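Just dropping this structure here.
Complex shown without one protein chain; remaining protein chains in place.
For clarity, chains are labelled A and B in written order, and residue numbers in each chain start from 1.
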Amino acid sequence: MSDAVDVQSWVCPLPLRNSPNVVMGHGGGGAMSAELIEHLFLPAFGPAADAAMGDSAVLEVAGVRLAFSTDSYVVKPIVFPGGTIGDLAVNGTVNDLAMAGAQPMVLSTAFILEEGTALDELALVAQAIGTAALAAGVRLVTGDTKVVDAGHGDGVYVNTAGIGIVDARADIRPQRAAVGDVVIASGDIGVHGVAVMSCRDGLEFGTTVTSDTAALNGLVAAMIDTGVDVHALRDPTRGGVAATLNEIAKTAGVGIAVDERLLPIPAEVRDACGLLGLDPLYVANEGKLIAFVPSDGAERVLAAMREHPLGARSVVIGSCVAEHPGIVVARTGLGGNRVVDLPIGEQLPRIC
Amino acid sequence: MCLAVPGRILRVEDRDGTLMSVVDFGGVQKEVCLQYVPDADVGEYVVVHVGFAIQRLDEESAMRTLAEFEHLGVLAEEFGDGFEIAARQAGVTS
Partner (left out) sequence: MKYLDEFSDPDLAAKLIAEIKAITTRRWAIMEVCGGQTHSIIRHGIDQLLPEQIEMIHGPGCPVCVTPLEIIDKALDIAARPGVVFCSFGDMLRVPGSDEDLFGIKSRGGDVRVVYSPLDALTIAKANPDKQVVFFGIGFETTAPANAMTVFQAKRQGVENFSLLVSHVLVPPAVAAIMESPVCRVQAFLAAGHVCSVMGTDEYPPLCERYRVPIVVTGFEPLDILEGIRRTVAQLESGRHELENAYTRAVCAEGNPAAKRMLADVFEVTDRAWRGIGTIPSSGWRLSPAYRDYDAEHRFSVTGIHTEESKVCRSGEVLQGLIKPHECEAFGGQCTPRNPLGATMVSSEGACAAYYLYRRLEVTSV
């Protein structure tokens, strides 16, 4: 039933940019990615598609709530300080399931390999996948392999899809973030993005920062075990903490106020960002989560997080407020305010 | 036009007749061309823009500036509100 999507007459206050092609910004995890989904994919999918396409879907099957998620991994370079594309491929999908309050059960792994890729490198990636899956307690049950011509594909692309069982006690959805909720970050931010950038051609710099990629299902289980009604969870990957806060703010219709003085930004991340002119709030994270917790349960959840190795440096970074719904505002170190907007496309180093 | 950050020179070397260095920015290290500040030594601070040192950073001046900021407001405490403007007009400023 779907004819060619009519890009001229979309009803939208902010139509897609005047470009008939996919551009890099569409993959950045920011506003352009969101627009591509809202204004191209969903209309084209038509009635077959769920209106709410989040990071993972929760399905009710024979009385059991299952979470289902998929992600593709195209990071360049495929080996970087602290990990490989393989680690990301497992942890990323495991984390999407965990953010829905689910324990991961099974993963599929699909590879798109560039002709000419060294088998040693592929083996490294595969080993990383195996190790990460074991650590996360998830089984690799099915997969696929395709090869494309040399010159296409950056070595290795991986897609993983996962199924998990949602904890019966949990009702964790972005819509549930509510005014008064405390916003908690599970640890240092900006780490993964800096680690990857430090070995990217044209930008190389020496740093001791290594990727924080990790499976967060154990941490989430500890948080649910407190018995507190955790409202929402999100892992701030592409687009950073800024993208996550904006998405939740818009979906839940709440304002979010953060205090810059509370943001856990390690000195080396701040320095690398300072050098390139980037804002740590927009830099990708891999082994971190942002939690929205009702204020009367926040202390208990925070304590449980801090006892878990992946949450040892958890801190409160802000709260959900009734003012400015849908918008994230940060109190600056000086006491002024700035709006933390959704990133547009990719974050680019600047000279100005 | 002006994202330039201060960093400390870790080592200096000649590369194809150009003076290059490795500069430390609080733990992050980057290669920097030193050709425009050729007598800067290892251990000194330079201001770096797009991979080039464009000026020395005068550390003494930095400390003095910060000290001056600390000193601000001292006059206001001594003279109190009503005398502030008068004091300033008389040229008695920090």
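As a convention for this text, a contact is a pair of C-beta atoms (placed from the backbone, for glycine too) under 8 Å apart; a residue touches a chain by one contact, two chains touch by 3 or more.
Owing to the predicted nature of the structure, the values given are computational and were not obtained by experimental measurement.
Novice: Let's see if you follow the contact definition: name the visible chains touching the chain that is missing.
Specialist: A, B
Novice: For chain A, which positions touch the chain that isn't shown here?
Specialist: 13-15, 17-19, 21-25, 31-32, 35, 201-203, 257, 259, 270-271, 274, 276-277, 323-324, 327, 329-339, 341, 344-345, 348-352
Novice: Could you list which residues of chain B touch the chain missing from the display?
Specialist: Against the missing chain, chain B presents residues 1-8, 16-18, 25-26, 33, 35-38, 45, 47, 49-52, 54-55, 57-59, 61-62, 64-66, 69-70, 72-73, 76, 84-85, 88-89, 93.
Quick note on the criterion: only the chains that are shown with their structure count from here on.
Novice: Averaged over CA atoms, how far is the centre of chain A from the centre of chain B? Could you give it in whole Å?
Specialist: Centre-to-centre distance between chain A and chain B: 38 Å.
Novice: Taking the touch rule as given, give the residues of chain A at its contact with chain B in the complex, in rising order.
Specialist: Residues 205-208, 267-268, 270-272, 274-275, 277, 350-352.
Novice: Which stretch or stretches of chain B touch chain A in the complex?
Specialist: Interface residues on the chain B side: 1-3, 5, 22, 25-30, 49-50.
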